[in-house]
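Every protein chain but one is kept in place in this view of the complex.
Then we have chain A:
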């Protein structure tokens, strides 16, 4: 049961008629509908919720919002477990199971807290200092131990049972935040008829008004919120999105928002509703009304459970009817904490004292506090806190004249709650993400939006406007202006609701480190700056002394602001302490970069439905189902699924490939080559165009003939290769490599449109229009002849590198007599929808010859035996055709083609470049690993110069030994010499050969 002693008797936005049962660290607890996990824990008197990152110090709930650095929770178990959630944002539901993180065996008794005793070794940059020697210990000992010790939550290990989705929308005005400024902005924009989206990370709209006791239009602020939301709902073009965090602000007013749709419900209750939804918004105009975060004060041992931001305590009391303690000391440097003190006093918390760093008091809030008889100590500091798992008291001393130290004797004040307020930081995260420029406001001691870089405007507390009247007015104006800029209305501002008059605030006294009896870094006390990453003021000063004086260096060296909270409560304090140590003004030190996401976002919501089979589209050839039915294993080539090999029985890869190779060389095999890129090229200038993009001549290619061509980029490096066939006077069919098909088409299109728009050529991708079966082997002719009885298949009538149209198995087909295996070979192209049928007919007819389907692995072996290159395997954008020993494919006659000029560049024309050679290992059974480095000598002192690497390497069934291709420096001059492949434990001696291992005369090809 909620303990009545920690609940106000009435009030708040919780539903006392609806108790909710939940479990925290194994303990059954109860809260009310409307509670967050944090408010429900506090209502049960629980402050200790976690152990800190490095020192394992006991930590309590610091805030009441998304900026929470301490209260990180592992929510739920099993496949729905989720780490690092902020207790301050979790809405409780029946059956919720939550636990603390970073504590073992439990949060009350944590072994890791020994680190606090050993804290001297965990100073700034300890990763780089303490765990240096011996070097071999890093990977095996230090890193795993640090990772375990310093871990936050645990990622789930089971698949996520929920699903997620995405929405893409456009709007005229997007309003981020639904406090007084955001609601007024949305209302003003809505009244113009603009399409408005208003999003807020909380479960209900209202922002700070939900915790306010102010009145608007003579009614409680929360009632005004309710009425305004009802009014907004009546506009058909307004979309209201609670539980939706605007989390990223990108170029051209593109924003993303993460909506939590079912996280407030018992898990699995709504299986047909997406758990979370990612909204991708293109907004004409944006109004940022993201509010502000209260800053902690950096004082001695400011991290004990029970030390809390003053306004957070006010929120717990006013909004959740929860009392975070019974007797509070308030430490402040500004006026806002007085409001918190007054509200808590009204709610029943005894205010033991307000300790104000400022020397003088003024203003109505202080007067009210005085009137209430609250003890106020000016020019005073909290110099120590007491208590282990809960604060039990503080020492208060008087600050000296310089503000650097304290004087006199400490006064001890007993308390179970310390409320601190170090001023307010406007939540400028989204503004900064939009690349807007900040300005430091000396009077308010905070960064404020200055120069907008996108179509956005800030309003309210995120622009350092902290009065209710100011927020309402600014919001209304911003909404009206935004709507006008988006083409709606004339900028008319709706009537503003009336509010109580607010007095000007008294100035802040920004003492960035609250002085205490010892200097920072001396004595046992720690002054925490970043609670989540356990960075203290001493760490910041140490980093500064060690030369990390840029704020970006400071961040990385100390890890300030690098936690899951991105330093929402710590960044300004850290850089102000750095500035002070450097005696530089704060604006000169500047801030680190704000990056999306604003709060941690699940991978699930970013992935949406693009998971599993939908993560990446798979492209299947028309014969895919046959391959699956025949046991094929597949290789991904780009998005294509290509048969890799077809194992029979218990064959492994090597056995299957040896069998497939034997079949092709001795009888006949068939390969599904449908994935090769096919580009249909037509137009009166098609031949001229090809003549410019290939290195060899194409102008005079005869109709019905095929030609192998190599394409280079302007730098002379090989980009792609393939066979192009002339189908008619103005009609060609180009083939490209499977992986480069789209790239080649884009590249050709680029030249046609931008360099040679005068050429009359049209390009069309026809890759998926045709299915291709490549029939290869000595019996290939017999198979094709039987399928195409009307075609004269004689070598004279249908020679190598020519093309015929024929009816194959009753289907009109294009037959290309080209070869990638070195065998007699025909590539049969039929319309894709006939592909499977024709393939089956090929298998039927070929059966008597033992026709064998083969995959890419066998294709690779067979082509390597012939020294045929694969672009991307033998080449890597630093290889010219000449380097490949393919000077024959480079025209000497053509005056120009793409890449030609580069062949005579000094570096390209060197004779000692890396060149393609064959390698034969001394031991015929030794298959070199692809990528193996090659050296000229077997041994010697390192470093031994690397002269090349192995590009392809296989065991050749045909030759009964291993073969390899390699790029070797000055390779052409090393023929018949020996080079070496150092492979860790051994060095393999290799003979350099020509890269053609089989049938160098091409007898089989032309047969």
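As a working rule, a contact is a pair of C-beta atoms (placed from the backbone, for glycine too) under 8 Å apart; a residue touches a chain by one contact, two chains touch by 3 or more; residues count from 1.
Just so we're on the same page, contacts and distances are computed from a predicted model.
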| item | value |
| --- | --- |
| "Urea ABC transporter ATP-binding protein UrtD", "Sarcosine oxidase subunit delta", "Ger(X)C family spore germination protein" or "Branched-chain amino acid transport system permease protein" - which is the UniProt name of the missing chain | "Sarcosine oxidase subunit delta" |
| Hidden partner chain, touching residue among A:30, A:81, A:411 or A:435 | A:435 |
| Of A:715, A:768, A:786 or A:876, the residue in touch with the unshown chain | A:715 |
| Among A:492, A:636 or A:749, the residue in touch with the chain that has been omitted | A:749 |
| Touching residue (missing chain; options A:28, A:451 or A:495) | A:451 |
| Contact residue for the chain not shown (choose from A:613, A:906 or A:1001) | A:906 |
| Residue numbers in chain A that touch the chain omitted from display | 250-252, 254, 282, 435, 437, 451-457, 714-715, 746, 749-750, 753-755, 757, 895-896, 900-902, 904-906 |
